[in-house]
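Only a portion of the chains appears, each positioned as in the full assembly.
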């Protein structure tokens, strides 16, 4: 059985002095596979990833590991514990409103100098040296003046420093009420076939502050810059945001399915040896981020969501009924809301009570089989 | 087709001067039946009652009405619109923490003087005169100095004034994640058989600020005081809190079922004439309020709720698994939570992420067939 | 210099397993004086009490102590850390709305049996034995089934158990924007003269869940029950809620004044020996709780609070101006709000933006010199 070690890292302290710590679990492989980093629960309500990490640990301890694997549940000790009413208000810093998953640091600015310096280096050197720069640059901010770091940045940088040590990074999230889907950088499209996830969002090389982007953007940039300089190197790191389903929910048996899906991908990446984990034979649909449609409530009201998660909608289909009881006599109280496009229903809002302009749904449009 | 009229009553105004109004719908009967008052959505997230009122209106406009029926959706224009993250924070005043359904006024203190004055009056006089006192006393507070009324009290009294005009009062609520259940004053136990609700909570004559209590407590007290004075009169008003299921959800077809259930009860009370609505042949279970068990989380953690809503639990059954990932190596990470009693599962908490001491479940214990 | 010891008690754990702990500081006296218990910050935003405890520790370590003194800052590790926007949302449990200072346990029900059993006991025995019952009853709840305790109750009982060991209990709070005032049980009126606090609220023997009440109600009840049984014993415990001023503020020099005020009272109670602390020669005003007037906003709007804290208002004086910009043309945009009584201004709401019915002010009415 593989040994698991635990380290608790401190990422902040709260007003009464209680330290904010995050548990970090590690298994060591034989060193031949890519290093793997998996975290969960950066957004407070998105708890299912913790159960997936539980199931991963249960399975990894019996696996033959080529890779070292780092697993980080409870990645955000503030978000995790921010209640408002019965629900967890953990999507953004309650003080500033900043999304906890938009506070990672972009290191793409390191690329140009690096390529100039290592233009003729071999791949191993490039990988080792660039990785070290990412780690060092992250550490330098953490070790800089402490007054320069806000709460979320300090949490994010501590996690990012761990993630930069890996070649494969998985950030486990959930949607509000959601079908499973995968945020996948376009270059890693082929890898998406190894997850048991039907819906794949193909995202471009644009940094918007998220964990996956913080890991793949600099390496993607590196590859493109070498290419511009006439040299072809692959993108050496893969990073994904895995959307496991709905928030505010723990389902241990579904978590085992998701652990299997991740292990199938890790088997493909040769992180596990002699592994039986294989992708399920399902049809996978992909959609470019530009075609990922946010549908905002065209009126305030009480919503019955009638489009099932994962369902394929045809132009003109009803996706919701919005009830407006104050106009029972004067106007139509029950309003059919339709979509003017073909689409796949990916997620919907968590509450039936919405303002005009609340994000009701997100849809894949212009989707295609992967 | 019966005529429906609408009145919008103003119950407050907010900081930028916008008036808070509530729509009130009315149908008039032939005057032979008991007056009926039905409201919904006093708690912001408990929206399904609005859909039930919609279905009731759709059916009542075609019914033969003995009673006048007043229907009030969106009873709380503040709670309805108080968002915090994706959910509706509408259970309590966000400023004071006071539960919106604990701000009604107890008028039981009127009873002693009334009985002394009307000791020999006939039932019709008693009913008419006592009802008028309830209405007048409520109005007097509303018409008193405006600086004496807090926000929730003003909303509650406006609704209570309408409700006191009725002989039957239904307050439509939901639980967090919940089976249907009915709060029923013990004296009205027989009426509970006419709702299609399997779980009936029998509650005593104690005022705790809720709408149902504000309506039945004074009349119950009246009956008991007459009895103490040697005269037997029934409790002349019935009031219930109807818990329709889970919050944050609109389901129009389930709302039709609930409308039918309410119409079955109203048929029994002869509010409808020539009505076909009948109770479903289901087994109903009752439990005294004292035996309604709140089960608080014995530890913090991530919860998989394994007891199904409505399920009959045996002593020692597992009701939840609590995951504690930070102790994966040091202690048991997955903790079986059991109940030490036989019970029926009525509701559970809305989030999987709980502090030690969060209310996980509520159970009927010492339950019996009604 | 007196030795100070520290113990950290655990009062809960949050969703990610972090334990909630409270630091408890103790100094031992020579045993001749009354035991003293002082806590602060039960409401999250009411932080100044922590600074007062800091100043008390700085002074007590050099004092000659007759009493043992227990000091508990950061009494509520959840409330302390519940942010919503820039402010601390720590007045009530964010999940349930229950005020953190309404969850203490009433033990007055122990009194009748106790008096029957100890009707002829000497005072020392009465004191020792009744105190032990209070402690034991509190412990029994804490040691009972853990599923029976909600989050706030567990915190409250842990503190209450410490407080029952004392003869003098001070619970340090603040108002929103507030003058200093003291909640004082009527029987302890004379003690109020030893605090440097101009405004004294005289409160009756009614339990409403607060820390001070949890400590004085049973003892007051005990005294009254002995009296009913024909025996005169004093109330053996004093408990106060000390309102230090405004919330969300730390002022170390004002904290020193408040520490001096508390030490003046403790000197009077002979908790300190050879102590120079004396009350300031100020006029103190008292008011019965029934005369403590909550003034709710008669309209929504933007408020300029014009009545100064501590000011003596005459009937008809303007206490606020409420601006209503949306009616600049149609009605009076600027509304003078007056009070129809003579009063002392004790506190006002923290925000200038109010709904109709928001508590604008609290006033002493029918006040008198103490």
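By written order: A, B and C. Residues from 1 in each chain.
One rule holds for everything that comes next: a contact is a pair of C-beta atoms (placed from the backbone, for glycine too) under 8 Å apart; a residue touches a chain by one contact, two chains touch by 3 or more.
Source: prediction; values computed, not measured.
Copy number for the full complex in this structure file, with 3 chains shown: 4.
Throughout what follows, only the chains that are shown with their structure count from here on.
For the touching copies chain B and chain C, the fraction of interface residue numbers used by both exceeds half; the interface is of the same-residue type. Inter-chain centre distance (chain A to chain B, centres taken as mean C-alpha positions): 41 Å. Each chain gets one centre point, the mean of its Cα atoms, and the points for chain A and chain C are 47 Å apart. Per-chain CA centroids place chain B at a distance of 35 Å from chain C. The multi-chain contact residues of chain A, meaning those touching 2 or more other chains, are 74, 80-81, 83-86, 88. The touching residues of chain A, counted against chain B in their complex, run 4-6, 8, 23, 25, 44-45, 47, 50-51, 53-54, 57, 73-74, 80-81, 83-91, 176, 248-252, 302-304, 321, 323, 325-326, 328-330, 333-334, 349-353, 355.
Note for the complex: chain C touches chain A at residues 14-18, 20-21, 74, 77, 80-86, 88, 94-95. Partner chain B is touched in their complex by these residues of chain C: 12-18, 78, 84, 91-93, 95-99, 145-154, 294-302, 324-327, 340, 353-360.
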